[in-house]
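Dropping the structure in here first, questions after.
For this view, one protein chain was removed and the others were kept in their places.
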Amino acid sequence: MTIPKTNPGNYFEDFRLGQEILHATPRTVTQGDQALYCALYGSRFAVQSSDEFARKAGFAQAPVDDLLAFHLVFGKTVPDISLNAVANLGYAEGRFGVPVYPGDTLRAVSKVIGLKENSNRQTGVVYVRSTGYNQRDEMVVEYVRWVMVRKRDPQAVVAEEVVPKTADKVAPQDLILPAGLSVSGYDPVLAGSPHFWDDYEAGESIDHVDGMTIEEAEHMSATRLYQNTAKVHFNQHTEGQGRFGRRLIYGGHIISLARSLSFNGLANAFKLVAINGGRHVAPTFAGDTIYAWSKVEEKLEIPGRKDVGALRLRILATKNQPCAGFPFKKEDGKEYDPSIVLDFDCTVILPRK
Amino acid sequence: MTIPKTNPGNYFEDFRLGQEILHATPRTVTQGDQALYCALYGSRFAVQSSDEFARKAGFAQAPVDDLLAFHLVFGKTVPDISLNAVANLGYAEGRFGVPVYPGDTLRAVSKVIGLKENSNRQTGVVYVRSTGYNQRDEMVVEYVRWVMVRKRDPQAVVAEEVVPKTADKVAPQDLILPAGLSVSGYDPVLAGSPHFWDDYEAGESIDHVDGMTIEEAEHMSATRLYQNTAKVHFNQHTEGQGRFGRRLIYGGHIISLARSLSFNGLANAFKLVAINGGRHVAPTFAGDTIYAWSKVEEKLEIPGRKDVGALRLRILATKNQPCAGFPFKKEDGKEYDPSIVLDFDCTVILPRK
Partner (left out) sequence: MTIPKTNPGNYFEDFRLGQEILHATPRTVTQGDQALYCALYGSRFAVQSSDEFARKAGFAQAPVDDLLAFHLVFGKTVPDISLNAVANLGYAEGRFGVPVYPGDTLRAVSKVIGLKENSNRQTGVVYVRSTGYNQRDEMVVEYVRWVMVRKRDPQAVVAEEVVPKTADKVAPQDLILPAGLSVSGYDPVLAGSPHFWDDYEAGESIDHVDGMTIEEAEHMSATRLYQNTAKVHFNQHTEGQGRFGRRLIYGGHIISLARSLSFNGLANAFKLVAINGGRHVAPTFAGDTIYAWSKVEEKLEIPGRKDVGALRLRILATKNQPCAGFPFKKEDGKEYDPSIVLDFDCTVILPRK
């Protein structure tokens, strides 16, 4: 008998609590990926753009964008975790570890930390902690993600039910700064802004002003670059007959666009150190124009550092709606404004005065 | 008198049997090309994706995708061989030689091995053997291709008529394995599939499941990356008034998409070693969604190797038609199913158990 060769992906009842999954396709990151990342999002943070600037700040050379590392690790988890997913529900406890440089090879591992069948027995929620490692087995990024996955057989019995408790945010003492980080020679003129950590206030809202329209060729190229195989992003023949009639854009593409737009107002926020939470509030499609604004949720001192500080930001991205009015929730304070597509809670670091 | 400076390309009567043509623009291949190749096709074969994985298999680092080398060599031949072509008719005797690494510089040479005027005297078929070399004059890819080319002057007399005999397939003893190839440390989990050479059977059909929709910006970027200058791919102003009303997608773009889709079912087929034949059955256009399936035509032992084996595959690509039913020929067994766009006969190698 011929053995079926195609990967069907895991269904809800295939996951086991505590199960560790080694994901396929290790990936060497290169300057080619950096250039593509720039061409896709127009990112302008000086540390990631210039080897010279990065070296002055204590990096070996310009590291790749933190979100590029995240997308590559996320992409690897898709064939095992979310090929049969209905929805990507949330993120928590995301931390960035050692910087990723061109030449580094990334691999990804996930551990199943929670399982909860839905009452309709058609689907269940899988909670995983996914970790990306470089070729020296150093952690480059880790995060908890929960995702609603179809059952193959609605009758299948899934005994285990554990909903893990995740932290609301990554604590300052748990943030990882790059070894050797030094901002004593940091040049704010070259970096593009005079505003240091000290200049920001908790509660402050910043409109990032600019808008960026997305094309099909762009989000598909990005998602392929990340070797993310989720079908909904690539196949107009199928999606044209589906729920939206359109290819759905990878949610991470919107995160990267919002982060890139945030340069205008946060140019010195040179590194993402944590993803405290995140929600893809509404789908985006080619032709949509993405805008963003940020709210400074907290100003955080980093234990032992007087030279750099952290900001916990809530970055809100909208589609086809400028953010001068800081759109967020409807009057009831519960539902999101219909323009919101992303609510992303992250922590960034900036030089202090 | 001013000398005309523009390259008009060769017409059928310009070719001579035995003529050797050195093609222009040598090209250094880089990690930038690798990243773009990934962004264009989403390829996930571990050897080409990871320096670490490749080194364990005996490569110096991750080699560029075999088809990227093919497209670069093919592209160089276009201004001399097929600028005045009506149709690309077929391929044979394609072999891949030494791996191509970032930093290698490729050049291409073609030899005219056949000429046959068509009875209408408007066109003729040119047969060439094209070879790509690296900077050490080592062969990286070679193939026979025949193409129908316009005559400049229908009255021109073309004395020579030779139709070369080409092999139906490249014999196992003629396949070239990379020097130092070793699969003793091959990790099928990282590679993405537990199925080794031993698990495949002659006659087996594999649906590659996924579909990929093509955008204009993608196929044009790919074809420019290969420095392929065939006009029909780039000029909507002219093509809009032509036979299809559309820009025609480079046939090689479909080959790469099909090979990339074939990962799902053939993840351990880590290297293309031969192109036995190939036919672009129907044109494709932006907006088409490409699917693919493969038939294992033969299981081949490679002389002297017990660790790797070869599969001769027939990869069929369709447009806007999933391949679960393995579409191929119509009931008469002669004409192709109208969904088929590519019939590609190639040989790949896989680890053995």
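For clarity, chains are labelled A and B in written order, and residue numbers in each chain start from 1.
Keep in mind that, in the parts below, a residue touches a chain if its C-beta (ideal position, glycine included) is under 8 Å from a C-beta of that chain, and two chains touch if they have at least 3 such contacts.
It should be emphasised that the depicted structure is a prediction, and the values quoted were computed from it without experimental measurement.
*Asks:* Touching the left-out chain: which of A:6, A:19, A:50 or A:238?
*Replies:* Reading the full complex, the residue touching the unseen chain is A:50.
*Asks:* Out of B:247, B:280 or B:314, point to the residue that touches the absent chain in the complete complex.
*Replies:* Candidates B:247, B:280 or B:314; residue touching the omitted chain: B:247.
*Asks:* Any idea which of A:31, A:276 or A:347 touches the chain not displayed?
*Replies:* A:31
*Asks:* Check the options A:90, A:103, A:164 or A:192 and report the residue that touches the missing chain.
*Replies:* A:192
*Asks:* List every residue of chain B that touches the chain not included in the displayed model.
*Replies:* 2-3, 5-7, 22, 24-28, 30-33, 35-36, 79, 102-103, 105, 107, 135, 215-217, 220-225, 227, 229, 231, 234-238, 247
*Asks:* In the full complex, which residues of chain A touch the absent chain?
*Replies:* 30-36, 38-42, 44-46, 49-53, 61-62, 189-193, 195, 199-201, 204, 206-213, 215-218, 264-267, 287, 289, 320
Heads up, the rule we're going with is that only the chains that are shown with their structure count from here on.
*Asks:* Need the CA-centroid distance for the pair chain A / chain B, whole Å please.
*Replies:* About 36 Å separates the centre of chain A from that of chain B.
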